[in-house]
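Heads up, one of the protein chains got dropped from this complex, but the rest are sitting where they should.
And now, chain A:
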């Protein structure tokens, strides 16, 4: 029954390298486990392996490496044999646990620290080997189904050890296992308390910095379960106590009983502590769980953890104190204002209604011993947070009365808190109480203003409000405050006075009217003015060499009070004692490092007086000048401004928190009562600076102007009063010296002012320039595109106009050709008519020779000889007549007939004459026509030549067209080059945002379009021959269009790039903000943990380690999330986010990488922008060249055509002339 054959194969397949003897034995044991067919044998082998590992620490690594498969196989297959399982689990625990330092020391292994380090590393590596082995964690979780105690217990131990070694990995594996967290959660329902308690610790380790596990546990009702456990154990403890009390005192000795009581109590307190720790881990930094915590009504259940009723404070154990502290910290995390406000407000209300606030107040005011002062501090902090920005809670809390521990009379709890602030032995508690009281007073003056009311009542000497407890308490507090300010040394110590002064001064700062009310206030049996009392207290402190903080407190109060309140200054200066006291304080040679602050603040009070217009100002000026000296005076103020304490208060807001005092508590301090030297807070710093700057100019002016006056004054006074002229001279010369010093100083300051001004201006200019550059950068590409677009439009318009012109020219040519044809047709018809006429003429000539015979001969006779023709005819007619007269017989008749004949002859002759004339005309016309014809033919010849010429020109055109076509081809080539470049660009774009598929898709599409366009251009290129000019324009238009398309695509790409970048930047910024917030929060948490360490070193150590783990885990988590965020934003498709877990990189590196990544992106983008602009320029240039060529050619053609037309016109004109 070899169940482990699979594992056997694995082990057998390992390369047998040269193992050490230990290694060999390890292998032998593992072989035995694999080879053994009986479970007993396997068990024995395991036992031996455990012994080996226990003995030989160095073998652990090898055992883990070689055995992990086998062990997992055992867990899987040997389930029926519990003992085997338990042994395997024990072995695994051994492998992943760090060796304790005592053992190392015992065995003298290497150097102790090195050995520790090595053991930690081995444990870590073994953890990884085991956890990363597929199915290992799942197998462990499945084994939890077994009810067996030792199996469950060992699994819990093993998982806890694994989580301690590599929390993130193990958490991940448990989350990946189906319902893994749920299975662990079920362990809490185990009836065996040991298992349950161990499971609580395991869950605490599991949910640390693991929000998902936290939420799953919340879903599984962990909150209620925890409170159930706490409640039942508290009840159990009470029951046991009662039982012990009840049992007979005689049989059981008191001490035994007490010890028993103590033991059960401690056990239960530890259990409660573990529960609280788990709750704390579940709620910290998890808004969703906090919300669920409230939803499930768990906040009121906190009450039982905070309830001190029936508990003797002196009997509270350290563990109980720690539990209280933890419970209060839990509460603090629920009401921390820095998160969601609406939820927090609800939490606060709930805390008040459920009695938690009251319980917190009781804890805060309870007299805990100094070792547990942190409980009080946390209670004060919780109390403060519960009231902050929550008027109802504040009114409620301040109305609560408690019994005064000494006098046993009920007093307001705020009053009691102020008492604690004034008297407590722990500086941290004092500060925490002060912060609470300050919050109450400062928020009170905004609505009820009981401070003023109390002063009024005091002045009118009537009773305080008693009908309203809240008002009453606040008014009592106000009066106690005043008493404390002047109470030194009998009623208040220096720290109490300091805190009272700070509170009063902050109050006056917020409440302008308070200054006058306070001024009218008289106090004490003698009803002296409060201001006078204050100064007397100060003077007493000065005389008795009291603590610096006392003096500083009163001086700060005075400066705030006097600031911009002339009445107060008046009253202040009216006493002869005040000014000398201040002068003395300011000029006394410092004996202690704190004295510079006292001196400076005394100078500040003087400065405040100087800044206020009063009657005695001149006196003040001269006193300052003569007794202190202006330079010295300013130097005193400067010394404070230069001190670290002042700078600290100026630069950081929350530099002083009670926790820092807890830390400092161990070191001896100058002022034990106050516990710190942070005398300045932001309000006093602000006041100081205001006074300082307003006086800086004024003092200089006063010095300059008052010099002359003073001298006059001094002269007069010299005659009147002063006798000691020497002293006067001395003082005068000193004044002069000071004056010159001041002059130099002034000039330097002026120069510096100027320089600063200049620097400011330069800075502004630079900023402006940067902004402009940014704008330009943004708009440049757009402008460029716009301008090219415009230019293209213009060119296009011009092209079209030229095209039109050409068309016109063509029309004209066509018209002229038609005209020519018509003319030619006319010519032909004329010539035809001419020949017709000739033939007719011939005919006529033939006719006339038949009739007259002679006429033909006379055909050539010109019309000018017309008169000669007639007589000849007459003679011929005469001849006819003679012939007729030769007929004798019928002479008369014949004569008549001859007559008629003669007449007829005459008629005929006339007709002939007419005809002849007509013939003559025609003949001349024919001649002319012939001449014309000849000319016409010549003309034709010439036209033919011209036509041939034009044919040649046409050939020339065709040649040039071919050239153009070639150029077009070149152009295409170049365009394809551009296309290549475009593709390169698009590739770069791809690199840039490898994520965005569609971004890549865009240029591809445009290239395809480009291809199509170029193919189209190929297809229509044959048309070029037919229609040269139009094709040119089409070509140009096409070029323009493609350019436009490219420009547009680039613009869109560019815009998208910028938008993406913006988004990315925005997201980064947000993420970084979040990160920095959490980092700050963590730091605070880390600090607080340090203090826990102080109060309880052992527990604190663990806590601190945990916290360190927290920190790094959070960094890791945040880093992962930011990485996943980056990858998600890269992918544009959020489905693939945060699946990968990257290696350890510091978060700052991450940040820097992110920044550099952004810079890279920007660089690349700008590169692209450059390339785009270059490409545009190139295209533009190309286009210009092409256009110029085309335009030149068109121009040439137009010119030639024009020439042709003019020639034709000339010819036409000639023809017309000829025709005419």
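Going forward, a residue touches a chain if its C-beta (ideal position, glycine included) is under 8 Å from a C-beta of that chain, and two chains touch if they have at least 3 such contacts; residues count from 1.
One rule holds in what follows: contacts and distances are computed from a predicted model.
Undergrad: Name the absent chain by its UniProt protein name; which of "Rab family, other", "Mediator of RNA polymerase II transcription subunit 18", "Trafficking protein particle complex subunit 11" or "Thioredoxin domain-containing protein" is it?
TA: UniProt protein name of the non-displayed chain: "Rab family, other".
Undergrad: Consider the whole complex, including the chain that is not shown, and state which of A:182, A:449 or A:618 touches that chain.
TA: Of all options in A:182, A:449 or A:618, contact with the hidden chain holds for A:182.
Undergrad: Taking the entire complex into account, which one of A:136, A:216, A:565 or A:1208 touches the absent chain?
TA: Considering all chains, including the one not shown, the answer is A:216.
Undergrad: Among A:291, A:627, A:746 or A:895, which one is in touch with the chain left out?
TA: That would be A:291, which touches the missing chain.
Undergrad: Determine and list the chain A residues touching the chain excluded from the picture.
TA: Residues of chain A in contact with the hidden chain: 175-182, 211-212, 215-216, 218-221, 288, 291-292, 295, 297, 1128, 1134-1135, 1137-1139.
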